[in-house]
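One chain of protein is taken out of this complex; the other chains stay put.
To keep things simple, chains are lettered A and B as they appear, and every chain counts its residues starting from 1.
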Amino acid sequence: MDGTAKILKFELQDVLRSKWMILYALFFLLLTEGLFRFGGNQSKVILSLMNIVLIIIPLVSIVFGTMYLYHSREFIELLLSQPIERKKIFWGVYSGLAIPLSAGFVLGVSIPSLMYGIHTSQEAGMMGMLIVAGVFLTFIFVALSFSISIRYEDRLKGLGLSILLWFFFAIMYDGIVLILIYTFGDYPLEKAMIGVSLLNPIDIARTLLLLQFDISALMGYTGAVFHKFFAGWTGMIISVVFLMLWVGIPLFSGQRIFNRKDF
Amino acid sequence: MKDNFGIRLTGFVLLLIFCFGVSQGYSKDLHVKPDGTMRSIKQALLLSNNGDRIIIYAGRYTEGNIIVDKSVSLIGKDNPVIDGEGKGEIFTVTANDVIIDGLIIQNAGISYVQENAGIRLKEIERCIIRNNKLIRNFFAIYLAKSSDCLIENNEIQSAGTTESSSGNGIHLWSCRKITIKDNTITGHRDGIYFEFVKEGNIIGNVSEHNLRYGLHFMFSDSCMYSKNIFRDNSAGVAVMYTKSVTMTGNTFEHNWGPSSYGILLKDISDSEITKNVFIGNSTGLYIEGSIRMKIKNNEFIRNGWAIKLMANSYANIFSENNFIGNSFDVATNSRSNFSTFQGNYWSAYSGYDLDRDGVGDVPFRPVTLFSIITQQQPASLILLRSFFISILDVAEKMIPVLTPETLMDTKPMMRRIL
Partner (left out) sequence: MIRIVGLEKSFKKLEVLKGVHFEIKPGTITAIIGPNGSGKSTIIKTILGLVKPDKGEIFVKEQKLNGGSSYKKAIGYMPQSARFPENLKLDELIGMIKDLRHNPADCDEELFTQFELEKEFLKPVRTLSGGTRQKVNAYIAFMFNPDILILDEPTAGLDPISSSFLKDKILQEKENGKTIILTSHIMSELEELSEKIVFLLDGKICFEGSADLLRINTGEDKLERSIAQIMKGHA
């Protein structure tokens, strides 16, 4: 077995037993169950879940990731003294956190959904996309948390930056976009808007979900660029590619720093 | 021998015609076959009298424009094809009480000066057009100044690409008491077109993939359309300048585009829209200059804008509708509102029901701040469902500054109305 896989195996044993991890999965389980029970119809459940996915997953992933890496520091030192390449340790630790976090979310959401028969309903596609978006956001924000906590020794600073980054992407960014729209409203903005939204992983995930939930509204927009982007597969393919970049770039930059870092 | 027999038969038929002349009340069957004694419909028409049946057998008939000026029944056996070969009109019916049944009528010529049709009914009464298949005609069925006709169970299809090179599926101009029932129409300019029609009934038709409207309806009072499906038409359905229309049990589905509507209502009054389903349209119901409309028991599901209500409309009542998963429930263009919303179910409602009477304790405001933002800056649509936008919307709901203060549902239902 490859070194990464070995570390991943033990990370999983560790993380899956963590009470935070269990709480996280339970949170989604109870929330989804509750929404189905009291929420009325399935569309409503999925739309409520969407807000949670876009806000909570990035927050938990980035905070949990930052703390976890600081916490594992001495263990990583021990691993580093073993004959394994640094790269493999990094990937092992990363996937050892991102995979169980995603799994917690996926299981927590899908068990009640399946019990309420989502897979046979019209909303199956929406739910599928929601899960894909949630998993992407987990991988992205754990990657971001790693690239922060590897860069900064000071734990408070690292944690502060993580939360700030979350706040920026989750809330501030769209505010800035709205201001830009009003400022440059006289110019054709479509292309720029699509570009701008691809620079924020939460916005990309949201766009991906809009393609499922709100395609009728998006098709009501006049601009041709929007149409081209949202109709058919173009938008989906571009969004997924950018989400992958958003996983890859922080991860590879994190790994580069990890390779050179002094422990 | 055979030919001899044919001649004799023809002679016999002529004799019969001669003997009985134009006697009313007696009717006979004429048989048109590609390999028979009577090989053309025109010939049969020539030999027929009012009340006769002309049976047309399988085969391809290319006879140019066929004028039906006698009250006969044209009945197809085993799908005979009447081909206009892209030149001019095919059937022009100028007599009352004509029945056209079971024919395949195709290729009425595209023209920019003449509205060539597969079947044209011209100033007549009591005709029945049914069970026909009309393929690639400029106009398929065209009724002008006619009344008491039935258009039933026809399959009408065309493959129009531009609005100007394509005519309407079923076109009515200045007619009375026409029933259009169980037809399917695709690929025309307008699926069904009504202008100056009184007391028309449109029932159980499917009109989809047309280039403009699934149903285009103007100056046509006291009409009713029910249980139709209008789907994927590039502009949806337009109902304009009319009063006393009843629209019930129809489905408006998947009409996508910036100017595409489940229904566009313009200057409509005293009409009813009930028990319809609006699903996945860019705009479900667009209402402009309309008064005293009763909009009740409809389903608005996953539309971009369920309702766009322009402020020049008033005294409309929206009740017991379900609004589920729409990007925007109601949008308007003004802070004033003169219509009433009451007792609807809104999936976006997040209020509570402490007294458990099934009615939410706080009113619901379906017009969001964001719907106003997108009106001012359409590009902001890309921020749909952003958390930041939700914050703005919640703030606006607490203290309405830009949204119409009186546009609210004071009795929002807690559960979907069944």
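One rule holds for everything that comes next: a contact is a pair of C-beta atoms (placed from the backbone, for glycine too) under 8 Å apart; a residue touches a chain by one contact, two chains touch by 3 or more.
The structure presented is a predicted model; accordingly, all values stated were derived computationally and were not measured.
The undisplayed chain touches these shown chains across the complete complex, A. Within the whole complex, the absent chain has one touching residue among A:Q42, A:S72 or A:T138, and that is A:S72. Take chain A: the residues that touch the chain left off the picture are 1, 3, 6-7, 9-11, 13-18, 71-75, 77-86, 259-263.
Throughout what follows, only the chains that are shown with their structure count from here on.
Separation between the centroids of chain A and chain B, computed from CA atoms only, is 46 Å.
Note for the complex: chain B touches chain A at residues 254, 256-258, 260, 280-283, 301-305, 324-325, 327-328, 347, 373, 376-391, 414-416.
Contact residues of chain A toward chain B in the complex are 40-41, 43-44, 47, 50-51, 54-55, 170-175, 177-178, 181-182, 185, 189-190, 193-194, 197, 203, 206-207, 209-210, 213-223, 226.
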